[in-house]
Each structure stands twice: as C-alpha cells, then as structure tokens.
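Here the complex is missing one protein chain, while the rest keep their positions.
The block that comes next holds chain A.
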Amino acid sequence: MQQWHFHPVVRLLAQRIGLGLLTLWVISLLIFVGIQLLPGDLADAVLGQSATPETVAAFRHELKLDLPPHIRYLHWLSGAVEGDFGRSLANQRPVAELIGWRFGNSLFLAGVTALIAVPLAVVLGLMAALYRNTLFDKLISTSTLSVISFPEFFVAYILIALFSVQLPFFPSIASITPDMGLGQKLYAVFLPCLTLALVVTAHMMRQTRAAIINILASAYIEMANLKGLKRMRIVVLHAFPNALSPVINVIALNLAYLVVGVVIVEVVFVYPGLGQLLVDSVAKRDIPVVQASGLIFATTYVLLNLLADILSILCNPRLRSPR
C-alpha cells in the first residue's frame, strides 16, 4: 500500500480547513432550521391580516414556501455556495446587493478598530507583565476591568455624552456614504471605533498579560535571568514568542466579535452596517436577508478562528520544523 507522507503542518492545516468547512455546513443547517422555528408567517406578515387564503397561498407558491423544507434548504444552500442569496422579500432587491456595501461598512469599522486595538492591547499586556504588581500594572488592570464591566451601549452613550454633547468634537451619528473620503470616514466612525476598541482591548490585554506571566514561571526564563539578560529582553524575546499561541487565539476571538457583535454599537450610532440590516430584517421577516447575514457572520467567525489556528501552528517550532 502506498503511504503518503506530508509535512505535519500541511496535514494539520488540511485537517483544520476540513473542520472549518464542516462547521460552516452545520451552521447553515442550524440557521435554516432556526429560521423555520421563528414564530409568525412571512406571507401573513407581508400581506397583512386582511388577505384572503387564496392570496396567501399564491404568495407562498410564488416564493416556493410551499415546498418541503429539505428541498428549500438545498435550493438555498446551492444558491449560497454560488454567491446567490436570492432576493429580499421586503423590496425584491437581490440580497447580495443589499448586504454587500453594508458588510463592507462593518468590515471598515471592525478593521479600523482592530488596527488600533490589537497593537495597543499587546503592548499594554507586555508592559503590564514587565512591570507586574507595580502601580502601572494595577492602574491598567483596574481601568481595563472597569471598561469590561460596562455594557458597550453604556460606554457608547458615555462617550457620546462626553465627546459630542459636552465637548462637540465628534458626530454622535456615524453615517457614512460611499462618496466620502477616508479622512471623513475616519472622523465619522471615531466614536463607535473608540467604544469597540475600549471593549476588546481590555480582553486582549488581560489575556496577553496572563499568558506572559504564565510563561515567566518557566525554567528557560530562569535561565535567561541567570544569563544576565535585561528584563525587557526576557519578556519580549523569551516569553512573548512562547505566549503567542494563546494571544493569537484571543485576538482572533475578539476580531470575530468585532465583526459579528457590533450590532448594538451600530444601532447606537445609527451606522449603516450589516448588524443594523440584520436587526431590521428580523423585524420584517425578510428571511433571505436574515439567512444570508447569518451565514456571512458565521463564515467570518470560522475564517478568523481558522486563521488563528493556522498562525498558532506556524509559530510553534515543534510543528514547523519537526525532528
């Protein structure tokens, strides 16, 4: 029998990607079933109470709602794989067109936040580990803990009260349009960005600090001390590379949260993102839009976690260069 020998990293990556696809498939199933279980009927919702049974039946037939669920699922899944999410029931426009630019906006908000929050969190985490139990560390720990403890809509309203009401520096409504320049856009999203950054930085920073402090108890850190190395060098060059795996994972989790969990922040700042659209569509029973948004959120989540797995594998020398 022919035995195939792949580099272990290749094998692991193939495994992770396979698992990711499997997860997505399960999620598509869950989304579909979940929406079937939603109370209320679309035809009733659209046509109103006064519609005759005949009209309702015709409407259901037109939207293929009268087909058995598994057929509808297969239709929907095969369309989604090809990028065709159907048409919105509320206004008959293609779902892809509705979602496209909003998802772009959500990514823009999340991306800008990540660019600020990730480096900030890692540097603060390193500093807190370096100056452990000093005033600096305690200050950082207390302030990040307080920020985590508040719900994000509260943080958002506080920021609005401070920076657009008391001191009118930034707009409290973050409306952006495609024809705005980058500078204008950045100015518009400043407050939602800051809100999100405050929330995710705290998580990532605390995880970075904990991972490094955990590593600082290792024998090779004692050895680095006994080699007479400076503390900064020990933390950054000896502890941090070994703490990468947990740090990468918490970063990925927070980035996924940024994309997926911005619903509340988008609503508070009336930001035209995917979260806002999702909330509206659920209210209108616009099933194709809800399903598509759910699937996009899930894909983002799975992709980011996959990326974290891959990076963790790549930064482990045992896996990268086996014996």
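We adopt the following convention: a residue touches a chain if its C-beta (ideal position, glycine included) is under 8 Å from a C-beta of that chain, and two chains touch if they have at least 3 such contacts; residues count from 1.
Please note the rule applied: contacts and distances are computed from a predicted model.
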{"item": "\"Aspartyl/glutamyl-tRNA(Asn/Gln) amidotransferase subunit B\", \"Deoxyribose-phosphate aldolase\", \"Murein hydrolase transporter LrgA\" or \"Peptide/nickel transport system ATP-binding protein\" - which is the UniProt name of the missing chain", "value": "\"Peptide/nickel transport system ATP-binding protein\""}
{"item": "Contact partner of the left-out chain, one of A:I176, A:A224, A:I248 or A:A292", "value": "A:A224"}
{"item": "Residue ranges of chain A at the interface with the undisplayed chain", "value": "3, 217-220, 222-230, 233, 238, 241-242, 317-318, 321, 323"}
